[in-house]
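Shown below is the structure under consideration.
Excluded from the complex is one protein chain; the other protein chains are retained at their positions.
As written, the chain order gives the labels A, B and C, with residue 1 at the start of each chain.
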Amino acid sequence: MLKVAFLGLGSIGRPMARRIKEAGFPLAVWNRTPDHVATFAKDLGVQLSKTPGDAIKDTDIVAICLSTSADVEQVLDAGVIGSIKAGAVVLDLTSGDPATSKRIAAKVAAKKVGFIDAPVSGGVKGAEAGTLTVMCGGDAKDLERAKPVIAAFGQKVVHCGPVGAGDAVKAMNQALLALTIWGTGEALVALSKLGVSPSVALEVINASSGRSNASMNLFPERVLTRAFPRTFRLALMDKDARIAAQIARDERVPAPLTQLVADLCTLARRELGEDADHVEAVRVIERWAGQDIR
Amino acid sequence: MLKVAFLGLGSIGRPMARRIKEAGFPLAVWNRTPDHVATFAKDLGVQLSKTPGDAIKDTDIVAICLSTSADVEQVLDAGVIGSIKAGAVVLDLTSGDPATSKRIAAKVAAKKVGFIDAPVSGGVKGAEAGTLTVMCGGDAKDLERAKPVIAAFGQKVVHCGPVGAGDAVKAMNQALLALTIWGTGEALVALSKLGVSPSVALEVINASSGRSNASMNLFPERVLTRAFPRTFRLALMDKDARIAAQIARDERVPAPLTQLVADLCTLARRELGEDADHVEAVRVIERWAGQDIR
Amino acid sequence: MLKVAFLGLGSIGRPMARRIKEAGFPLAVWNRTPDHVATFAKDLGVQLSKTPGDAIKDTDIVAICLSTSADVEQVLDAGVIGSIKAGAVVLDLTSGDPATSKRIAAKVAAKKVGFIDAPVSGGVKGAEAGTLTVMCGGDAKDLERAKPVIAAFGQKVVHCGPVGAGDAVKAMNQALLALTIWGTGEALVALSKLGVSPSVALEVINASSGRSNASMNLFPERVLTRAFPRTFRLALMDKDARIAAQIARDERVPAPLTQLVADLCTLARRELGEDADHVEAVRVIERWAGQDIR
Partner (left out) sequence: MLKVAFLGLGSIGRPMARRIKEAGFPLAVWNRTPDHVATFAKDLGVQLSKTPGDAIKDTDIVAICLSTSADVEQVLDAGVIGSIKAGAVVLDLTSGDPATSKRIAAKVAAKKVGFIDAPVSGGVKGAEAGTLTVMCGGDAKDLERAKPVIAAFGQKVVHCGPVGAGDAVKAMNQALLALTIWGTGEALVALSKLGVSPSVALEVINASSGRSNASMNLFPERVLTRAFPRTFRLALMDKDARIAAQIARDERVPAPLTQLVADLCTLARRELGEDADHVEAVRVIERWAGQDIR
């Protein structure tokens, strides 16, 4: 049975760790702020390590779930890399960026440790239910080694390509999410100003070629109802869209829409704050136009 | 039984006219270039009028299907308006622009004639099958009067709002189509450069939040296959996206993504020519990046 | 001596009218809100007409200075056109749009009246000093006829081309003004965040290839000093930039920077209000970045 360490017990990290434990893997956990997770660890019956170095001792899979790749690199650089045992695999569940993931992979490779970037989609609910989609980048053999652990929380595991490929696919999906939210928002605000009911407009669009997940699900459920539930923070969509824009720039792909929507996310985040939900970005268009979608 | 004139027998006008005739309405038709449609009219057993004025005499519904609202206005201004009988309704099936439609509506209203802008979606196949979606703008009573004729070719008839509302909803749908094609293209070109298989990327995106009609249908069927069938011309998507951009500008809605995608369509049309299909727009991104989606 | 009517006595209209009167031309004036200009007319010793129709009777040059071309068209349509004498010239000093100017020119041409679009640059001070630059569009013979009147307030009179050309050149200049203000703002906000003094940065830029009127004059005098004097309203720069964007769209010139800066002006106007100065647009960038230029 693979021994697992789990570093980073945020809102999505906790249910993933729980499912790993419940699948029977020996588990040690660590969190930057131990007080936040003491009860969680106790209830789960796992050891809450004082340092990342303690947690990873003799483990086969080092699962990490932090906010950014820079956070992951910082934790690993702080004395951890040298302690991971040869043959282990770092399974980075962070929604990270390919450039940093590649740098991290090279560092751990020097210690004969594998690396898989494995951002997920499906949210806290998907983590709890074990139905996450997991986008993986890295060597096939490292992925093979980590798969039993991934299977504890992931239903659809996709090998996207070399290290960074998982990050890249995740980021591009999020940029497309941002693009469809923002674009549908522009359309519905303009139509509302013209006196067209947004629900009628969505009915037509959703039967036509311009439809998207945003128009079919997010707008009917969250915008037309003015409910704007806070399920995924705009701040995270901003981070993801900026990674997508960075990838396009690094790869020298002129991607003016991706670049623009990344800036729109950044300014919307500034205007609406760190707690705003991603769909609330449309509030910025509404304010600029002096017209709500209704 | 309503007497109908049909002006403009292009590739989608012909099947609409055929279905109107087959539904039993007395029909007269006109086309700018009569030679193109002489056989069609003969086969259909309808009178091919020499002028629009001849066609519309004593008709209750004047159906028009041309390239642009400017074309419609020009035909009506050339001596036609005065000949339409009071109480008739102009049913404009053109994918037009709201500003011109409003101007036309005001002109015909002065002659006690109604106006419905009624652009359609569903393509030539939908017209042949009578399954078009018809987006209508105008007064409810005018729409009510035209509905039996619309029912001959349209399955889903939506009253979107006042005159211009049909045009506006159609244009916004098309702008969203352009946005999702172009955005998905940017994402897949960048991912291809990173070594990610576009079919794998689409598999993930289509199970995630960034999915759209473009990612779910157009890219798998037309781009991954490199088939690029010519079903809807880029030139028309450009026209529609420019109408959408115009609406946003006229309504003073800052809509930077809509404005940008309209310019991208215009330049792609210039680069790829008048015959290119709308999905071929991604070829421009591929050329700029030196990387095909494969 | 040419008889002159002057319609529209706003802040720049008044000094232009005064200079026309002082140059010896017989003058009648009209303003939509007569109370605002009663004292002005009395002091100047000119007749304040009750209606535009009264003002223009038997005049050779009908000078108009309103907010938009739509305002001009509305005044002319309200019974004025028929009263202008054949052979007269409408001298439209409004910062207008070419499409409307062309339509107006066609209407007055039907009455054998000439039309010159003649927006100015140089501000109220230039009008008072008679040093305005006047950008003229229209027939050379109409311009020749109006020139003595223009010479009363304009120093540099440029014949730019056919009707609308004056409007177009003015609008494009303003769009470039907006572009350099906004672009320089983006650069200086980012440099300020990096710890570079904006005055040092401007010193370098102004000795280098990226310099503009904005970087050489507006930023040192108005932004570095945080003075932001209110000399030209952002609302007017927005109007002008939107005209420029409209021209590019109508001419089918992909102009993504012009389109984008027009939207940026529109949203900045919404955020900062109708009284904000045009240079205050940089405050929006500062707010988005959480960093002032200092």
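By definition in this document, a contact is a pair of C-beta atoms (placed from the backbone, for glycine too) under 8 Å apart; a residue touches a chain by one contact, two chains touch by 3 or more.
Here the structure is a predicted model, which means the values were calculated and not measured.
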item	value
Residue of C:196, C:224 or C:272 touching the missing chain in the full complex	C:196
Candidate in contact with the missing chain, chosen from A:14, A:159, A:193 or A:242	A:242
Residues in chain C touching the chain absent from view	98, 121, 133, 135, 156, 158-162, 164-165, 168-169, 172-177, 179-180, 182-184, 186-191, 193-197, 200-201, 203-205, 207-215, 244, 247-248, 251-258, 260-261, 264, 285, 288-291
Absent chain, residues of chain B that touch it	256, 260, 266-267, 270-271, 287-290
Interface with the undisplayed chain - residues on chain A	242, 245-246, 249, 252, 254-256, 259-260, 262-264, 266-267, 270
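FYI, only the chains that are shown with their structure count from here on.
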item	value
Distance-maximising chain from chain C - centres being C-alpha averages	A
Computed distance of Cα centres, chain C from chain B, in Å	38
For chain A paired with chain C, centre-to-centre distance based on mean C-alpha positions, whole Å	50
Contacts with 2+ other chains: residues of chain A	256, 260, 288-290
